[in-house]
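Note that one protein chain of the assembly has been removed; the remaining protein chains are unaltered in position.
After this line comes subunit A, so read on.
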Amino acid sequence: MLAALRNRFLNLAKSSQSWNHQLGFRGLNQTSSYLSTLTNSSDEGLLNLQEVEKVLSDVKADNVKVIPVGEQCDWTDFMVIATGRSTWHVRNIARALAYKAKQKQKETGAQRLMLPSVQGQETGKWVVVDSGKVIVHALDEKARDYYNLENLWSSGMSHLEPVKVS
């Protein structure tokens, strides 16, 4: 969705520039340049793949798998799946990723901090850190077996799973 939003911002910027020639609004020039800087900074502030892998190895997450899903789905490029040994460990992985994003943005000096969104923080079973092109799933062992995300994303999306038995 961020990719789609970025495309829309660029289209808006282009169309507003063509309007400028016709209508002669000076003020719109400034807003279109602001839009382009906004999209650029949103790309840099969020994490990319190498940084995610480094953070995961620092935190000692088990069984880290990176799955490139760029062809299969258009809202993200990489899915990273990591296992935590306990609920506290899973939450720690998510906190470490958020901390790294915050550090990175403090270094580049962005105007406002755009942290990656973390979902599932209360239960430590499955925490998702959404940083644009890279989505990190931190699960514990039982949840990893239950949801079986590698199966879903590595072999494509054309299979039907049977009903979950209680």
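We adopt the following convention: contacts are C-beta pairs under 8 Å (C-beta built on N, C-alpha and C of every residue); 3 or more make two chains touch, one makes a residue touch a chain; residues count from 1.
By definition in this document, contacts and distances are computed from a predicted model.
Student: Among "Dolichol phosphate-mannose biosynthesis regulatory protein", "50S ribosomal protein L14, chloroplastic", "Elongator complex protein 5" or "Bardet-Biedl syndrome 10 protein", go ahead and choose the protein name stored in UniProt for the chain not displayed.
Tutor: From the choices "Dolichol phosphate-mannose biosynthesis regulatory protein", "50S ribosomal protein L14, chloroplastic", "Elongator complex protein 5" or "Bardet-Biedl syndrome 10 protein", the unshown chain carries the UniProt name "50S ribosomal protein L14, chloroplastic".
Student: If the missing chain were put back, which residues of subunit A would it touch?
Tutor: The list for subunit A reads 1, 4-5, 8, 73-75, 79, 117, 119-120, 122-123, 125-126, 128, 130, 135, 137, 146-149, 152-153, 157-158, 160-166.
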